[in-house]
Each structure stands twice: as C-alpha cells, then as structure tokens.
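Complex shown without one protein chain; remaining protein chains in place.
Think of it as A and B in the order they're written, each chain with its own count starting at 1.
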Amino acid sequence: METLYKIFIDPFVQMAAAPDFLLQVLWEGLVSGVLYALIALGFVLIFKSSRIFNFAQGIMVVFAALTLVGLYEAGLPAWAAVPVTLGVMYLLAMTVERVVLRPLVNQPDIVLFMATIGITLFLIGFGEFVFGGENKIMITEQLGIPTGAFELEPFGGFVLIEQKDLTAVGMAIVLVVGLLIFLNKSSMGRAIRALGDDHQAALSVGISLSTIWVLVWFIAGVIALVTGIVWGARAGVSFALEVIAYKALPVLMLGGLESVSGAIIGGIAIGLLEKLFEIYWGQPLLGGNTETWFAFIFALIVLLFRPQGLFGERIIERV
Amino acid sequence: MLYRTAGQFKTSYQSDQALFPVRQDAFLLIFFLLLAYVVFPLTASEFTFKALLVPVLIYSLASLGLNILTGYAGQLSLGTAGFMGVGAYACYKITTIFPELNFVIALALSGFFSAAIGVAFGLPSLRIKGFYLAIATLAAQFFLVWLFEKWSWLYNDNASGAIEVRTMDMFGLTVTGPTASPVVQYYFVLVAVTVVFWLSINLTRGRYGRMWKAVRDMDIAAELVGINLMRAKLTAFAVSSYIVGIAGALMVFLWKGAAEPNLFDIPLSFQILFIAIIGGLGSILGNFLGAILIVALPVIINLIPGMLGLSVNVATLEHINVMIIGALIVTFLIVEPHGLARFWAVIREKLVIWPFPH
Partner (left out) sequence: MNAPTKPGDIKNSGDSTVLDAGDVLLNIENVSLRFGGVKAVSDISFNVLKGEIRAIIGPNGAGKTSMLNVINGFYRPQEGKITFRGKVRRSMKPHQAVGQGIARTFQNVALFKGMSTLDNIMAGRATRMTSNIFLQMIWHGPAMREEIDHRQKVEEIIDFLEIQHIRRTPVGRLPYGLQKRVELARALAMEPDLLLLDEPMAGMNLEEKEDMSRFILDVNQQYGTTIALIEHDMGVVMDLSDRVVVLDYGRKIADGLPEEVQKNQEVIDAYLGVPH
C-alpha cells in the first residue's frame, strides 16, 4: 500500500506542492529534449535520403564540437574557427561518401549500419588522437553566446532560466524551420526526398546520388556542429558525450525513422519524460540515475504497441 | 595437392553430413587442437595466457553467442555486454549462496539466468523488426548495467560495488581466485570453450540452424514454410544469451578476477560485435579469427613503437588502436562483408583445385 502510494500518488503531490520546481524540471527536460531532437534530426535526414541508419550521428556532434574547440585552442580566433570547422565537416562528408558509401552502394541495410559503426569508432580514435582525450570547455563566450540567467518568479516561487539554454532552443528552432523550408521548397530538397523513396527511380530522372549524399552528410554535419556547441556549453566537450548520441536512437524509434516532425516531438517528449521520471520517481524510489535507461525502455514499450513508431507509416506485409 | 578432394567418395548420407566431409579439414582441426591443448600450455608465458590466449578464447565464446543471434538468426543485438554481465553476476550469486557447489555446475546454471533475461528482452522481436529491434537490446544493455550498479544485493553489498572472485578448488586444483595458476585457468576455459563450440556446431548444422537462417534470410517465407517464428527467434535469443552469459562468467571468474558494473558497459558490446563482424557473421570459425585479430591488434600496436625505437604514450596508442579497428571494420565491409571466415573459404577453394586451376 505504502509502495503504491509512493508510486502513484506521492510524486503528483510533490509536483503540486512545488509548482516552481516542477517548471524548472520541465524547462531542463525541454532543453535536453531539444538537443536530442537535433541529433535525431541529422539522423532522419540521412535515413530519408539514403536508407542508412547512421550510427555515427551522435559522434559527429562530439567530433564537430571537439574540432571547434581544438582549433580555437590551436590559436584560431572563434569567428574563424566556426567556418573552418564547417569546412572540416564538409571534408568529412566528402570522405565518407567517397570512401565508405560509394563502395557500399546496394549492400544490405545492415552492412551500411555496421559501416557507420566503423565510422563512429574511427572518429572517436581520430578525434582523440588529434585533440587529446581529456574534457574540454566549450568556447561559449568567445562565440558570443550570452551566459547570464533570467530569474522568474511564477507561483511565488523561483525558476532559473539560463540564457545559453534559451539560445540553444532558439538556434534549434531556426535550424528546424530552415531545414523544413529547404526540404519542402527547394529542388535539392525534393531530390533528397525522391532519393529516399526510390534510389533507382531518382537516378533515372537525373538526380546525382553522390552530390546529394555529400550534401546530406554535410547538413547533418552542420546540425552536429550546432548541437555540439549548445550541448558543449552545458556539459563540456569530450567523447564521454557519446552517451547522448545513443539517446538519439530511442528518440528516432519513437518518432519513426523518416519523420522530421516525429524526431522533434519524440526528442522533446523523451527529454521531458526522462527528467520528470528521474526527479519524481527515479531518485526517491530507484536510487537515481534512471536517465541512462529510461528513454530506451520507454521507446521499447511504445514500440510494442506501435511497431512503426508514433509517426511512422503502418507496414502492410506482402509476399 | 595438399587439399585435393578427388578420391574421397561419400557412400552414405551420414558420411556426407559429417562435420568435415573433406579429410584435410579434419587434419587441420586436429593440428589446431594439438596446438591449443599441448603446445601452448607447454610454451606460453604467464603474460601470453593472461593477455592473449584466455582473452581470445573468452571473446570468441561471447562472439559465438552473438553470432548465433545476429549472424544465424538475423536479429541485431547491441546488448551483448549486458547479458555477459547477467551471467557473471548470476555465477557470483550462485557461488556465494551455495559455496559447496562445484564451479562447473555454478557456471552452467548461471547461463540459464542470462538465457531467461535474453528471452525476456527478445520477446519484442516478435513484433519489432530490423533496426527498431536494436532498441530492445540497447534497452537491455543500459538497464542491466544500471541494475548491476544499484542493486547492491547482486554484489553482496560490498562497499566497493565490485564483485571479487574468491578462491575455488576443483579436483584438488585451484581454479579461480588470485592464487590460481594461469595454466589451470587456461585449460578450464579451453575445455569449456571446446564443449560449447562443439554443441553449437551441432545445433547450427541441423534443424535449428536451418530455422534460424531461414528467419534471417526471409522471415515471411520462413513462416509460410511452417517455421514457427516465435520459437525460432526465442530459441535463438535463449541459446545466444546462454553462451554469452557463460562467456561473461568465465571472463570475470577465470580472467579478470573482479568486475565493476562498468566492465559490462556498451564498449564491450561493440567489441564483441566487431569480433563477430570482422570474423564473419554466420560463421563458427570466424569467431576465433575475429577474436584473434581484435585481441592481438593492441598488443602488436603496443610493440611497434618499441621496435622502431620511438616512445609514444599509452593513450595515443589506444587512440590509434581504436582508429585502426574502425577503419578495419569499414575495409572489411567493403572488401569482404562476410569477414575473415570467407577469406579462409576462398583460400580453401583455391587450394582444393591447386595446382590445376580448372
């Protein structure tokens, strides 16, 4: 009885008792949710255009951030480090296309997936080899990101909203809107969607596979850099961040592998829910640190009821 | 000439279905068994046992488990390390609760725990397919490691949060614990690995192997030829997790001697996956080849700077090692997606017809 009370009643009593704290928790959850959504977005883009389940997306985030900070530490001013990092990401996109994707065209999905695991490992080794394995601090101020905080007082309580988090959310919104316009309005965007539907058909109407792939991986790289900057501002930059990369997977599963809006909603949902669960159930009842697995178990349970994800299309099996 | 098969006729289905229809293959196996059972124990140093031989055996066992699930039954798993952990912790609890129990029995029993957990996390595979299923095994991976950390009963409420293997004897020989001799431990692992491999080979060449491969190649068609998908997938999960669990228990009890929860974190899962990929998915032999490569690579990389007279720090070598493994995986997938095992198969085919190429 006591346990049931603790599970089903007490957390809500707590929420009602301290609404300002609840708001703070929700805000934190929203910010990490937005970041998960960003990682998932880069992933969806690649999956849509090439059917590749790109395991390396999360690592690209770390790699981009690490490159940026590494270049700055090497003496490049911040305003120059950003374009150079973008150049590195473009180089990476080209290399991946040339060295990995092109030789593997028409291989089964699973082979391409494994190849991206190979890329992941290579990027980890390469990044640490060049920039060292220790934790770095994101050059937040040098990039002109405000670091102050707003203090709000709703319900007579106290909520702290950091400006860099606000910036993160703002940048994410700009990025997503830009991306949606690009995908839906530009001819390149149409080509990307066409490739996702049917490679052969897209090729036969004159869409260049390699150009699009480089482009898509580069866009994923840009998204990775933005994510890396805002995440790095919160948590520092090192490959320990790869854990967040894995988080993108349940987000994707939840949203459906191909849906841009699914990635966003899935990301925010998971960000919010895992924070709420950790604070109100995980810490008091389970000893905390439930954020390591909550997203996965949650996605798994949802998938059991909707195997195609929340926004994926229903699969009719044919023979 | 050495590998000529002409003149070896099969007169019954039994001999045609023998493990080694070609005599030379059997000789080769006997040669390697002699090497493993006689030559290595006589010549190897303690370092060789601890850093090369035992790890290769244990990793190849874990890879075999993963291979049955992913290579044979086609169900991608990213949670191998979690299931290894279940085996290790189960074995630890069994040996604490029944201190008098023979270690072999404790080991064999601990596999059933990992098999049960494996089946539980395999259940979603009946509804979720392909990449979506990866989430189920990842969920297992993260949840289990968290559980190893938080559930203090599992490590007997030690202050350190780690499990430490106590000394256990068998037939008058010390098998586990800090005082056990490396040769004894090596033999123990070797026998266990031999037995499990032999049983697995039998399983994969018969009805279950065909069922699994059918599910892997085309699950709808498999169902329509009368294969019960649920049974095929769940047996694959059970057998795979059993083997993986045993490998985990062996790893802690006969190699590492102690373990913290983070030993079973996701990097270990990936390491096993790489062994399976590089060795060759859907191959038994590949597990050994992959394990040899993955275990030997860092050792060799560590030796190179010394030979060249350079001094490179350990962390850098580690980074280079990771890079090389990543590059190797991509290279393998491009050059030969079926891994090292296929290389051997191709060489063998050439040898069979050598020196007459047609």
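Descriptive notes on the structure:
Rule of thumb we're sticking to: a residue touches a chain if its C-beta (ideal position, glycine included) is under 8 Å from a C-beta of that chain, and two chains touch if they have at least 3 such contacts.
Remember, it's a predicted structure, so these values are computed and weren't measured experimentally.
Interface note: of B:E223, B:E260 or B:E336, the residue touching the hidden chain in the full complex is B:E223. Considering the whole complex, the residue from B:G85, B:P124, B:P261 or B:G282 that touches the absent chain is B:G282. Even with one chain removed from view, chain B keeps its contact list with that chain: residues 13-14, 17, 199-200, 202-203, 205-208, 210-211, 213-214, 216-218, 220-229, 235, 239, 282.
Here, only the chains that are shown with their structure count from here on.
Residues 53, 99-100, 103-104, 107, 109-111, 113-115, 117-126, 128-129, 133, 246, 249-250, 253, 257, 286-287, 289-290, 292-293, 296-297, 299-300, 303-304, 307-309, 317, 319 of chain A are the ones that touch chain B when the two sit in their complex. Per the touch definition, chain B reaches chain A in the complex via residues 76, 124, 127-132, 134-136, 138-139, 142-143, 145-146, 149-150, 220-221, 224, 266, 270, 273-274, 277, 315-316, 319-330, 333-334, 337.
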